[in-house]
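Please see the structure below; I have some questions.
The other protein chains are all here in position, but one chain of the complex has been omitted.
We just call them A, B and C in the order they show up, numbering each chain from 1.
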Amino acid sequence: MEAMTEQALSKKNVLEFIREYFNTVVPFNILVGLHVTKMTPEVVEVHTAMRKELIGNTVQKILHGGVVSTLLDVASGLVAMAQSIEKLDDLTPENVEIHLKNVGTIDLRIDYLLPGRGEEFTAYAYVIRHGKKVVVSRMELENEKGDQLAVGTGTYIVG
Amino acid sequence: MEAMTEQALSKKNVLEFIREYFNTVVPFNILVGLHVTKMTPEVVEVHTAMRKELIGNTVQKILHGGVVSTLLDVASGLVAMAQSIEKLDDLTPENVEIHLKNVGTIDLRIDYLLPGRGEEFTAYAYVIRHGKKVVVSRMELENEKGDQLAVGTGTYIVG
Amino acid sequence: MEAMTEQALSKKNVLEFIREYFNTVVPFNILVGLHVTKMTPEVVEVHTAMRKELIGNTVQKILHGGVVSTLLDVASGLVAMAQSIEKLDDLTPENVEIHLKNVGTIDLRIDYLLPGRGEEFTAYAYVIRHGKKVVVSRMELENEKGDQLAVGTGTYIVG
Partner (left out) sequence: MEAMTEQALSKKNVLEFIREYFNTVVPFNILVGLHVTKMTPEVVEVHTAMRKELIGNTVQKILHGGVVSTLLDVASGLVAMAQSIEKLDDLTPENVEIHLKNVGTIDLRIDYLLPGRGEEFTAYAYVIRHGKKVVVSRMELENEKGDQLAVGTGTYIVG
């Protein structure tokens, strides 16, 4: 592994800070019980375990569609943020804060492929359009068996 | 008002039953604190009041994107169900159950127009494609001032 | 009618110039035979008459899905351009050119509601998100009887 520059180290710290913030401060993330388990400019992973409160269909015991969209939305928003941080030249706290405040979801499309059955759910997001103003990401949701339950696309304003 | 037929009365009862079920039994709806306040084949309304747990951005105190998508998803799924019930000729409990089990979300698109600020949020859904196999609905989310915060489109398998 | 300022007159001229350019210079618009019949910052209308070359289904004589998406794409792109021009403070040719070059489609969603039957087709586009960097528009396609054949949503980078 090559030595990281101070800038690269700092960027890694910023991403780690955001990850912690999303896991321990954002109220709805806590309510849902989701955990951002990985956050790099290449990929973001968001995980949740099945529990009774997340059920949308009590007969078939499947995940509520709103939980699916929440997991995909969080993962794709964070990968847009990570891209935005990655492109920053000047990593002062003020500059980071301004850039994060400017990140906003424009639109989201979710394709539900299979009923949300399983014990563990992981959303993955990666960037397919790297723009200065707009980032587009692609998302996938899998259960613990690797079944692809949903895919999606998100468009974000950045910068 | 013209007299309702027995069949029409029964259909109204079925919709009322589903509405109650969504409000009092579906766990994630209870966790989010949403209420289906109207359910007809023409329009479904879903309401929630702002509370701390629904926040996605703690600095600006705005609704989490996942709450927005949950409200729109529930409203549009229910209007697809109401359409499915409306077209039923035979309203036996078995037939109703089969039809409801067959309703599934295919895809969802959400356009986020304004940050989710407000005290009261209401999602409206109405049908724009009335098919035997597929129903497409259009959704809107407003706050108590009538600001349109988000719009969306949902595609559902029915029948 | 109130007197127009010089700036407003110039903006109107710029829109008229773009409209003419789309109708008489853009090769694929000529191939399809579409005409931009109205272009304001509020609404854009694009029209085409049915002819044999636009058919996608020879048995049922209905419009090709690609013609539907072309009409909606042109209408929504132009309303995004009209918005971009509307917000310009400095209407020099160079500034106009830069702004127009920066307009680009990010994504498009089309919902096909009815088979494309008819003699005359008109696409309408209006803006639902007015941003400095991103504009979102809503589109509709109607035939000469007023049947709504398709609706859509487009996201554009501007500015």
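Quick note on the criterion: a residue touches a chain if its C-beta (ideal position, glycine included) is under 8 Å from a C-beta of that chain, and two chains touch if they have at least 3 such contacts.
These figures come from a predicted structure and were not determined experimentally.
Interface note for the absent chain: among C:67, C:136 or C:158, the touching residue is C:67.
Within the entire complex, the positions of subunit A that touch the omitted partner chain are 109, 111, 113, 128-129, 136, 138, 148, 151, 153, 155.
Think of the hidden chain as still there; on subunit C it touches residues 25-32, 52-60, 64-67, 69-71, 73-74, 77, 101, 104-112, 115. In the full complex, subunit B touches the hidden chain at residues 106-107, 109, 129, 131, 133-134, 136, 153, 155, 157.
Heads up, the rule we're going with is that only the chains that are shown with their structure count from here on.
Although subunit A and subunit B share one sequence, what matters here is the overlap of their interface residues, and that overlap exceeds half of the numbers used.
Distance from subunit B peaks, on a Cα-centroid basis, for C. Averaged Cα coordinates give subunit A a centre that lies 25 Å from the centre of subunit B.
Touching two or more other chains at once are residues 109, 129, 136, 153, 155 of subunit C.
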